[in-house]
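Supplied in structure tokens, the structure appears directly below.
In this view, the complex is presented without one of its protein chains, the others remaining in place.
Letters A and B name the chains as they come in the text, with residue numbers starting at 1 for each one.
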Amino acid sequence: MKKAKAKKWPEAWKEVNPGCMVFIPGNASTYKTGTWRAQRPILDEKKCIKCGICYVFCPEGCISQNEEGFFKADLDYCKGCGICAHECWPGAISMLEEEE
Amino acid sequence: MIEIRWHGRGGQGAVTSVEMLALAAIEAGKYAQGFPAFGPERRGAPVTAFNRISDKPIKIRSGIYHPDVVIVLDPSLVGLVNVTEGLKPDGILIVNTAKSSGELRQKLNYNGKLYTIDATRIAREELKAPITNTTMLGAALKAINILKIQDLKAPLEHRFGKLAKKNLSALKRAYDEATMAKSA
Partner (left out) sequence: MGKRVGMEVAIAAAEAVALCNIDVAAVYPITPQSHMAEHLADIVHDGRIDAEFITVESEHSSISACAGASAAGARVYTATSSQGLMLMHEILPIVSAMRLPVVMGNANRAISGPLNIWNDHTDIMPQRDSGWICMFSENGQEVVDMSIQSFKIAEHPDVMLPVVLNIDGFQLTHMIEPLEMPSQKEVNRFLPPRKPFAALHPDNPLSMGCFNMPDIFTETMKAKDTALWNSKSTIIKIWDEWGKQFGRYYKPVETYKADGAETLILTMGSMGETASIAVDELRKAGASVGLVKLRLWRPFPVEELRAATAGAKTLIVMDRAISFGGAGGPVATEIKSFFFHDRGRPRIVNFIMGLGGRDVAVDDFMAMVERADKIKDETYEFYGVRES
């Protein structure tokens, strides 16, 4: 199996992998989509009932449960779509403008 | 090289005749082609199939327009289809018919070489079915005289398995009974 090594980007035509195969597995995680965000989710822990609905609905899959049991979005990847806030039925999540 | 056109109705096994003859020729060390008139087949409709047999490699891949031999498997095709079309002046016509050669000559307005054989009767007696393709192979062998009955044994056995014996009997009978008609 080919050893994947980091190449400069953008590549010259001879450097492109055959078939444009990507040999570095899981490298989607190096692409931080958090920079796309215009709003971020803020969790009111007093209202959170730790049901996990936000985790289920997050299209990015960036919400995970922390040690205390609260579900928090990973801000490296959260795109601020607001679906978690929309689905959170206790209303524990609100969306805050990034600018603030 | 000899070019042969077979006339039959879809489902009567004209393509099988062509296959058996081609395989027999190839087994005997000759070169051969066997092919149907290409197209969607329908049971009962008039169909044609073709053979080329030669001692030299055959390079021609077009249709056959001037056959040396025409073989008619089904008597009802005479008059319905122009079975003598393109047949070479010194060519041979072989027809499955219960009619006399005189009647046939008149119906077809044909004075060339003619072989007749009541293959339907032979097939009914030997095979209990009016499928005349293997029977007519016997008549073909007699008229064309480039292969021996023995050459057809292996292809028939491979194709028909247990039924090969009966088909071979029908073939042999047609070979014995097929006669060249007198010229008009």
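Methods note: a residue touches a chain if its C-beta (ideal position, glycine included) is under 8 Å from a C-beta of that chain, and two chains touch if they have at least 3 such contacts.
Note that the structure is a prediction, hence the values are computed from the model and not measured.
Summary of contacts with the chain left out: across B:11, B:36 or B:130, the touching residue is B:36.
For the options A:23, A:36 or A:89, the residue in contact with the chain missing from this view is A:23. Considering the complete assembly, chain A touches the hidden chain via residues 1-2, 10-16, 18-23, 25-26. Interface residues of chain B facing the missing partner chain: 18-19, 22-23, 25-27, 31-36, 38-40, 58-63, 65, 155.
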